[in-house]
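Other chains of the complex are left out, but the ones given are in their true place.
Chains: A and B, in written order; residue numbering restarts at 1 for each.
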Amino acid sequence: MVAFSDGVFTVALTLLVIDIAIPTLAKGSSEADVMNQLGQQMPNILAFVLTFWVVGLSWLTHHRQFQFIRRYDGRLLTLNLLFLMTVCFIPWPTAVLGHYGEYFTVWVLYAASMTAMGFTAAAVWVYASGRPSLVDHVTPELRRYYAERAVVMPTVFLLSIPLAAVWLTAGQYSWILIFVILRILNYRHRDRIAADLRPLV
Amino acid sequence: MVAFSDGVFTVALTLLVIDIAIPTLAKGSSEADVMNQLGQQMPNILAFVLTFWVVGLSWLTHHRQFQFIRRYDGRLLTLNLLFLMTVCFIPWPTAVLGHYGEYFTVWVLYAASMTAMGFTAAAVWVYASGRPSLVDHVTPELRRYYAERAVVMPTVFLLSIPLAAVWLTAGQYSWILIFVILRILNYRHRDRIAADLRPLV
């Protein structure tokens, strides 16, 4: 199950690169033409980098949660499969964003996909961590801490949609907040949550 | 072997998204044009979602069966490889369905692929579970329960073909029955099959 989720993440992350296009150059193009053509892939590359970090972060969170989730029932499996579906879907909105980032509609598609992925991940945690039959060593404090972490990303993306409606660029850069807020959360909980050093599995 | 099967499933599931196209927009397209173009991918997205759930469900079933299959012989390996071939094949009929769902021929291709995948999975179980040299802790009851579960999906898809011949839309939506029937099976066997809580591996 964990191995399966890991597999979906790795493939989805690796597929992100597929939509960065190989330029088609006319014969006799100069070095400047080439540089220009490659430069036009910049928005695609930025979309690749942003998505890689958001999805990579989701994987980290997912992975940490599953250090506590030790058993599963049918509903958890279904929820987790729903979550993995949103992960598999991500390469498409990423590619669309890389090509047509100047449209508000495209940002809605991208941000909504990220929101769906994030809230499904949060639902997996909230569902499992509240059932002692499924998890081990989960204190109410730890449960809340991980739930807070999990909702940061989708909340920021959700709020970025109305923001982008009035000011597109601001909406598109609001993801920076995710990393800022997670850092603050980390800092606030550093004394309550024990040392972050964990055995490598 | 289990890891190998898991790998094939993850990659196949993730490849499903590749055939959702990135629209090509003329310069100066309006937001309405973009929404329209993205909307035209809706059938592809629906095909992605449907296939994800059917294949995801097959993975769950496969995974559960292999909690009992503890040894293998040459024939089981061959059967399992045949099953994995049908899984690897799925992205193609899915993409064709997403593009040309209005044709009966296309539904035949899709439903037949699903039928082949489902019956091969059932064959793996029936073959292995009948050989005490290959499985542990399989009672006749459990054997039948999993066999019943395994044939639900391919049977529904098989029957959907003649149904689609007379009424295409009804045929194409008959997969809803799969989830209904599985739920009923679950309910009927809930007292006989012990608690569905299993250690997470």
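Criterion: a contact is a pair of C-beta atoms (placed from the backbone, for glycine too) under 8 Å apart; a residue touches a chain by one contact, two chains touch by 3 or more.
The shown structure was predicted, so the numbers you read here are calculated from the model rather than taken from an experiment.
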Overall number of sequence copies in the complex as this file defines it, 2 displayed: 4
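Simple rule for what comes next: only the chains that are shown with their structure count from here on.
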Chain A on chain B, rotation in degrees - Cα superposition, rounded to nearest 5: 90
Footprint of chain A on chain B - complex, ascending: 3, 6-7, 9-11, 13-18, 20, 22-23, 25, 29, 31, 34-35, 38, 48-49, 52-53, 56, 59-60, 63, 186, 196-201
Contacting residues of chain A [partner chain B, same complex]: 1-4, 7-8, 10-12, 15, 18-19, 66, 69-74, 77, 81, 84-85, 88-89, 91-92, 95-96, 99-100, 103-106, 109, 133-134
